[in-house]
Each structure stands twice: as structure tokens, then as C-alpha cells.
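Presenting chain A:
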Amino acid sequence: MTPASVPETTAPEAVAGSGDHILSVRGLTAHVAGQQVVEHVDLEVAATGVTALLGRNGVGKTSTIKAIMGLIGRSGTIDLAGQDISTLPTHKVAQLGVGYVPEDREVFSALSVSENLRIAERKGHDHRYELVYDLFPELKQRAGQAAGTLSGGQQQMVSLARALLNDNRVLLVDEPTKGLAPRLVQEVGRVLARAAEVVPVLLVEQNLQVVRDLAHHAVVLTGGRSVHHGPAAEFLGDPDLTQRLLGVSTGAEGSI
Partner candidate 1 sequence: MEVSDLSLKIGGAQILEDISFTVPTGEIVGVIGPNGAGKTTLFNLISGVMTPTTGRVVLDGRDVTNRSVTQRAVAGLGRTFQTSSVFPALSVEENVRLAAQVSEGRALSLFTFPRRGDRATSRARDLLGEVGLGDRMGFRAGDLPHGDKRKLEIAMLLATDPSVVLLDEPMAGVASGDVAGLTEVIRSLHTDHGCTVLMVEHHMEVLLGLVERVAVLHFGNLLAIDSPDAVMADPTVQSAYLGEPV
Partner candidate 2 sequence: DDSDADNGGSNDDGGTTAENAGGDGDSEDAGGGDPYPVGIIYSETGPLAAYGEQYKAGLEAGIDYATDGTGEIDGRAIEITYRDDAGNQDTAVAAAKDLIGQDYKILGGTIVSGIAVAMADQAEQNEILYISGPAAVDAITGVNDYTFRSGRQSLQDVAAAGSFLEGDANKVVVYAQDNAFGQGNLAAVDAVLGANGAEVSSVMVPEDATEFTPFAAQLKDAEPDMIFVAWAGATSANMWQALEQQDVFDVAPVVTGLGDSVTFDAYGPVAENISFLNHYFPGAPDNEVNTAMVEAVEEAGSTPDLFTPDGFVAGQMIVQALTEGDGDVNAMIDALEGWEFEGPKGTTTIRESDHALLQEMYTASLVADGDSWVPELIDTVPAEDVAPPEASGK
């Protein structure tokens, strides 16, 4: 399904045309606690590489991802490689190969690191422990520690590792660099880049540098609606647009 090699973190031109989407979302609405938090979102996740989902705080990025996972009440169509998953329960969505890295890491704090990984093992898949331990050697050292006592960054590693362990068709990754030290931000960026070689990623990210490095495509939300689609570089290169939609103007040189 995924080509062996994908141009790494470069040109957005590789992805276009509706046939190349692994996940496509149409007219998504979602509710939390009786309120509509996502009003109307259309988005497509390219079959390869990283698609970024951007927007300011509280516009509904996390909610969109949760809605795709079926973690909150939703309606609209969500098409995963030709199959509508908008009515499936969460575990079915996950079993179809959707990996999820939640915003607040959500590691199981009472379980040890290795248990956190073991629980993520999905039946009928190879489990890529070598890959995971190669990316995060620290997890091997801390295998027995309760995940709740890990530092924020270490927890983030566990959370990413859980998603990378299985052979997924798409990864939904919500703010993976939040609270990470700069070196680790780069590290995570590299991990995601490597992951994106084998599996398409929908990435929510506030760190625009990371977005710039990774994403081919960008979708921007405002007030629970998707208001912009287009190549990531093009979007980030437009200071007016970013000022309007993200409240920050990005110069062409990429400083934020």
C-alpha cells in the first residue's frame, strides 16, 4: 500500500489528486458534553508523508482527531482507504490500522513502560520492537519503571512508541513535541520523518519549525471549521495568511 521510499521532508507536489488519500473526512461535526466543538471539517490525509492540521488553541484540532478515532460523538463521513469508519467504535477504528498519539500522552501511569508497550501489541501484526528501541533506547533502560513516574518527555516517547509498534495504515499524532526539550523536538521530528516513510501521518503541531520540516500538506482550522487546505510550504510562506489564521506571521525564512 505504501511505496518503499518517499521523498523525505521535501516537496509537497508529490501529493495531490483525490486518489492518493488514505483518509478523507467530509462534513465532520463532533460534540463534547453536549456542545458542538467541531462544526464542519473537511480534510484529507495524503497516502504518503505528513499532513499537518493547524490552528490556534481551542479551534478543535484535538477534537477532530478524537472524532476520527470515535472517542467523541461525531457525524459526517470518515473514509479510510475506501471504508467508511464514521460509525465504528473506537477499537474497531484502531484495529483497521489507525494509530493514535494523544495530546496529553495518556500513558498508563500505573503500568510499567514495558507493559505500556505490550498492551499496544495488536493481534495479527508484527511488533516492531527493534524499531522502537532503536528510536528510544531509554525505554529499554526504563522498562520496569511505572510510566506515571516518567518525565514528560519520556512519557511522550512511550506514547509515540505505542503507535509505532504496530503496522498501521495511518497515524494521528497530536502535538507530539509539546513540552519537549529542543534536542528532543528534533529527535521526535526525525522519528516522525522516519515513521512517515512507512506510514502516512496526520500531525497536529504548534511548533511551526517542525511543521515546516515535515509536512507536505496543511489543513487549517478556525472555530471548529476547516478554512484552508494547501501545500504546507505555501501556507507557511504566506505571512498574511498565517497572521490571519494562526495569529503569527511567518517570514519566508521560517522564523516564528
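A few points about this structure:
Methods note: a residue touches a chain if its C-beta (ideal position, glycine included) is under 8 Å from a C-beta of that chain, and two chains touch if they have at least 3 such contacts; residues count from 1.
In picking the candidates, the idea was that all candidates are chains of the complex that A comes from, given by their letters.
A quick note: this is a predicted structure, and the numbers were derived from the prediction, not measured.
Between chain A and the candidates 1 or 2, a touch occurs in this complex only for 1.
Considering their complex, residues 33, 55-58, 103-104, 138, 149-154, 156, 175, 178-187, 206-209, 246-248, 256 of chain A touch candidate 1.
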